[in-house]
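This report refers to the structure that appears directly beneath it.
Missing here is one protein chain; the remaining ones are kept as they sit in the complex.
Order as written gives the chain letters A, B and C; numbering starts at 1 within each chain.
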Amino acid sequence: MSDFCGVFPYLVSPMNTDGTVREAVLRDLVDHLIDKGVHGLTPLGSTGEFAYLTWPQRKRIVEIVVDAARGRVPVIAGVSHAASAEASRQAREFEELGVDGILAVLETYFPLKEPQIFDYFAAIAHSVQCPVALYTNPSFQATELSFDVVSKLADIPNIEYIKDASGNTGKLLPIATKLNHKIKIFSASAHIPLFVMMLGAVGWMAGPACIIPAQSVKLYNLAREKKWDEGMEYQKKLWDINMSFQKYSLAPCIKAALEIQGFAVGDPIPPLRPLGAQEKEELKQIMQKVSL
Amino acid sequence: MSDFCGVFPYLVSPMNTDGTVREAVLRDLVDHLIDKGVHGLTPLGSTGEFAYLTWPQRKRIVEIVVDAARGRVPVIAGVSHAASAEASRQAREFEELGVDGILAVLETYFPLKEPQIFDYFAAIAHSVQCPVALYTNPSFQATELSFDVVSKLADIPNIEYIKDASGNTGKLLPIATKLNHKIKIFSASAHIPLFVMMLGAVGWMAGPACIIPAQSVKLYNLAREKKWDEGMEYQKKLWDINMSFQKYSLAPCIKAALEIQGFAVGDPIPPLRPLGAQEKEELKQIMQKVSL
Amino acid sequence: MSDFCGVFPYLVSPMNTDGTVREAVLRDLVDHLIDKGVHGLTPLGSTGEFAYLTWPQRKRIVEIVVDAARGRVPVIAGVSHAASAEASRQAREFEELGVDGILAVLETYFPLKEPQIFDYFAAIAHSVQCPVALYTNPSFQATELSFDVVSKLADIPNIEYIKDASGNTGKLLPIATKLNHKIKIFSASAHIPLFVMMLGAVGWMAGPACIIPAQSVKLYNLAREKKWDEGMEYQKKLWDINMSFQKYSLAPCIKAALEIQGFAVGDPIPPLRPLGAQEKEELKQIMQKVSL
Partner (left out) sequence: MSDFCGVFPYLVSPMNTDGTVREAVLRDLVDHLIDKGVHGLTPLGSTGEFAYLTWPQRKRIVEIVVDAARGRVPVIAGVSHAASAEASRQAREFEELGVDGILAVLETYFPLKEPQIFDYFAAIAHSVQCPVALYTNPSFQATELSFDVVSKLADIPNIEYIKDASGNTGKLLPIATKLNHKIKIFSASAHIPLFVMMLGAVGWMAGPACIIPAQSVKLYNLAREKKWDEGMEYQKKLWDINMSFQKYSLAPCIKAALEIQGFAVGDPIPPLRPLGAQEKEELKQIMQKVSL
């Protein structure tokens, strides 16, 4: 079993308006985040606007990230398609490109029943050798992973992780207590990582970690050392920045914040819209307030 | 302004397990439906499992349908992508392939606000010369088209149609009464087409029309002749078949029904699953009962 | 079997701020509506703010309405409580007060399963001799009546009617076609009554009928005479008034409209709030536009 753990930022996808990837800034961001101590990188999560990218764009982004990371930290790339076969094909190509793990994102159109959800994730896992992390996001898609499906999927050897985006500790508790020998939890960030760490998570994958990498690592270390009270105070302090990410749409907000920090990642992909001038100003003030 | 009207079946996408299109049966189906009197064809709607197909697969299906239709009836092809640019690119390619119209399907990941929904549809419309039909499906995606957005979009000259999948006559009434000079309504089928015709719709686009094409045309003609009472009796008769389509997932059910009718369209695309033996038997009996 | 049919306005509940009923205006309203030709009266529906009234208030309202109606038209009074026994007790008392039928409203706190929904309505029906109409409102309460439950409930002899508030003709079609020998449908008003009449409904119960009683009766007569096209034009004309009722909260809007018409029914019950000055003005103009 692999031992991914710690803070894995969901990388934004810096795009030109002609649909090409802004390679230089993506490489800079990778270096910057590794310098700040993050433990891994996750391109093509929700914050990475994966749903807004074509396959060639997705592939190019993963190529750049793997190359830029130079093995310093593991890269777990997101794959997603409504069809099992196409998602599996993406996973295989990413493995050939050298990723260390696959974040398997469920994409649905017709509502899926549990056996179909199982089939989808199982197909992806069987198509690669590397570790796979299960991921669903109930904020954006109707389908949820039940305990029973997670339990069955965890029997597939290379399904080693689950990324929980719900922040519902009631759903995580049984996974943490009954399946902890066969699947490890990555938390969402925001208000919850310390609690999920306390439940036994090994880290978190999150968009905000792009702009607060050092702070995220500090919080992670407090959790690892079981300094819960100190960690709680620190998590509260970081909360203001998270509240602004909840207020605005995730990807546009992280891209705006990175632009403020000097990374020319560009605008979100239309029809997503960049933050307005006033929203950017508000975001700037919040970032200053928490010394970012 | 174009004058599409009548019954437009949403074509299934007959696929081999290796991901290639079953061209022969798709051509047969096109001929069969035109023979039965349908007024147009709509590949790559929900029933066409568009979300489960890659771009090369989608393109091949439209090529075949346009070629097989040989101009006998108009072809309105579905385009859909979370990114406006990619959806627009698909629309342009389809127009070059010779489609007569575009069914613009809204695909969302992050929740969209009204100006973004406007942007998405406007981008598609501006990318082609041919007529465009707006389409959202609140059963499968959270986003709905408000009256205000429809009203603004209807000012774009080639946005000429709206396909309503909701069956909510309360939402259609203001569109039918206040926007009828600039946008025409296609109804969903199922329980509602007669009522929406009475509100002023010009026809309907629907998956079940693949397997009850002649009956759908008959119902349409009753509506055109304003024989509402006779139409109502006939719509009630067709209702049983629609109830089974509601019970099972749409694409798997239509594919199973076409197989029963002798069209070897194959199974739905995994992780969708074909109907079980008992479900197929039940479907067979319902089809016999309504003399299909 | 009884033969309630036609337009049954949901009466508002005119209350003083001290919690007493404004008896005089309620009697005036009853006389006025009967003069305008309505076929029955329904106190204590949603528009009647039943949920905001105590039992003594509810009882007093029904007493007044029964007395004021003087048998000229039937009175169907709403009963509702989370507990079957209390709802049944209310029904019995209303029957003793002389109502002609009971509108049984489902009130839920914990989510109910189908057998419990059956139990609730069955308990009410068994507690009285008079006809009972089933009623749920999916806009305000999570629970819906499935076809199976309606079918079983319709076997109870005095459950003779179902009031549908959903406007979902897909749910009504099977009731209208398969259960029409044992249960009759009352429609909601708004955008849908003509269609539901076409499906076989016997009339509608609705708040807006309080302020457009004559127009509602005219629409009903067009439907009875199967003048569907003429009816459709007339329903479209009434639609503007309905749109404003959708925009504002139902009871506050009907009360404001009745005040404009000269009925001093007072404000809605706090924490409901009366319409603001500008909203009242807007409502006034809409009412003038449709010549009310």
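A few comments on the model shown:
Everything that follows uses one rule, which is that a residue touches a chain if its C-beta (ideal position, glycine included) is under 8 Å from a C-beta of that chain, and two chains touch if they have at least 3 such contacts.
All values reported here derive from a predicted model rather than from experimental measurement.
Of the chains on view, those touched by the hidden chain across the whole complex are A, C. Of C:119, C:155, C:233 or C:281, it is C:119 that touches the chain left out of the display. Only one of A:2, A:169 or A:261 touches the absent chain when the whole complex is considered: A:169. Touching the omitted chain from subunit C are residues 19, 46, 49, 51-55, 81-86, 107, 109-112, 115-117, 119-120, 123, 140, 249-251, 269-273. On the side of subunit A, touch with the chain left out of the figure occurs at residues 167-170, 173-174, 176-177, 190-192, 195, 198-199, 226, 228-229, 232, 236, 239, 243, 246.
We take it that only the chains that are shown with their structure count from here on.
Chain-to-chain contact here is organised linearly: an open path runs through the chains from one end to the other. Ranking every chain by how far its Cα centroid lies from the centroid of subunit C, the top place goes to A. Here the chain at the heart of the structure, going by C-alpha means, is B.
Subunit A and subunit B have Cα centroids lying 35 Å from one another. Inter-chain centre distance (subunit A to subunit C, centres taken as mean C-alpha positions): 51 Å.
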